[in-house]
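Data first, discussion second: the structure below is written as structure tokens.
Removed from the display is one protein chain of the complex; every other protein chain stays in position.
On to chain A.
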Amino acid sequence: MEQLLDAALFSSTLRVVTPILLAALGGALCSRVGLFNVALEGFVLVGAFSGIVGNYLFGNVWLAVLFAVLCVMFFSLIFGYMSINLNANPIVVGISLNFLATGMTTFLLRAIFNVKGAYYDSTMVGLPKWDIPVIKDIPWIGEVISGQSPLVYLAFILMGVLQFYLFKTVSGFRLRSVGENPVAAQSIGIKVRKHQYTAVLACGVLCGLAGAQLSLGQVTMFTEGMTAGRGFIALVATMLGQANPLGVMASSLLFGFMDAFGIRLQGLAIPSHFTNMLPYIVTLIAMFFFKDRSYLKDANKAGGSSR
């Protein structure tokens, strides 16, 4: 057990969790304004791809992150326009945007880099690893927390910022009111659409960062469909955390920990199939225990499975 739960395990948990957490925070913002965003998977995929493209074009990792954020913001505008202006069912739009993201990235991968499946360039510089001055000298904690990519720290800072924004500021309260009761919000002069667009665009920014962490963080490469369901896991984290940033973080950490733990268990001669299954099973069990009917109803109102 000692060897199973060492510092490296928690350090890799943080790495695994970052894209999920960022996307899930975006999802939480969207559900706070009454849009159930199934397109997170596609958003993150576009972010990951445009991160690599940005790096290729500009040769600078920060510009690449910026480029990823801008691309996903544009992509999220499609989601916003269709579900807010055209009144399309957000779930249906989300599903088709996921198709579009997969189709576009595989096509552009061929068109731009002329490769199939994956693009990797060893000269490309990924996100740096930051050592935090004092913390890195603390024995166990330093090993876990220090030496991560800046986006890892940013994710947790953004979580705090969002928690504060949503529950302690007037503007955050207005944003929440849009999701709670649009009619009431409208009647006291809150611009419903403006808040919805703000949330969708912010979701785009967060998913762009998530994608950049995925393709530029640990390894500097893009593979077809490299999100591998992380966007959907983020969606689960959003629901489990009841669109509450702290809760979203807790459920993302649960999944990330299980993911990292599963990889660790492979050392014990358990077939990788079962260890890879672990996070999904644990998530299902968590869904069973932590469900909030009132929040579910909100999601349903937004066109969930149980309209």
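By our rule, a residue touches a chain if its C-beta (ideal position, glycine included) is under 8 Å from a C-beta of that chain, and two chains touch if they have at least 3 such contacts; residues count from 1.
The criterion applied here is as follows: contacts and distances are computed from a predicted model.
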The complex lacks one chain in this depiction; which UniProt name from "ABC transporter permease", "Nitrite reductase small subunit NirD", "HprK-related kinase A" or "Cytochrome c peroxidase" does that chain carry?
"ABC transporter permease"
Hidden-chain contact residue, picked from the options A:Phe58, A:Trp140, A:Phe167 or A:Phe274
A:Phe274
Touching the hidden chain, out of A:Met82, A:Leu175 or A:Ala199, is A:Met82
Among the options A:Val38, A:Ile52, A:Ala68 or A:Ala155, which residue touches the chain absent from this view?
A:Val38
Considering the complete complex, of A:Cys30, A:Ile52 or A:Ile91, the missing chain is touched by A:Ile91
Listed in rising order, the chain A residues that touch the chain left out are 34, 38, 78, 82-83, 86-93, 95-97, 99-104, 106-107, 109-111, 116, 181-183, 186-187, 192-193, 196, 229, 232, 235-236, 239, 271, 273-274, 276-277, 280-281, 283-284, 287-288, 291, 293, 296, 299, 301, 303-307
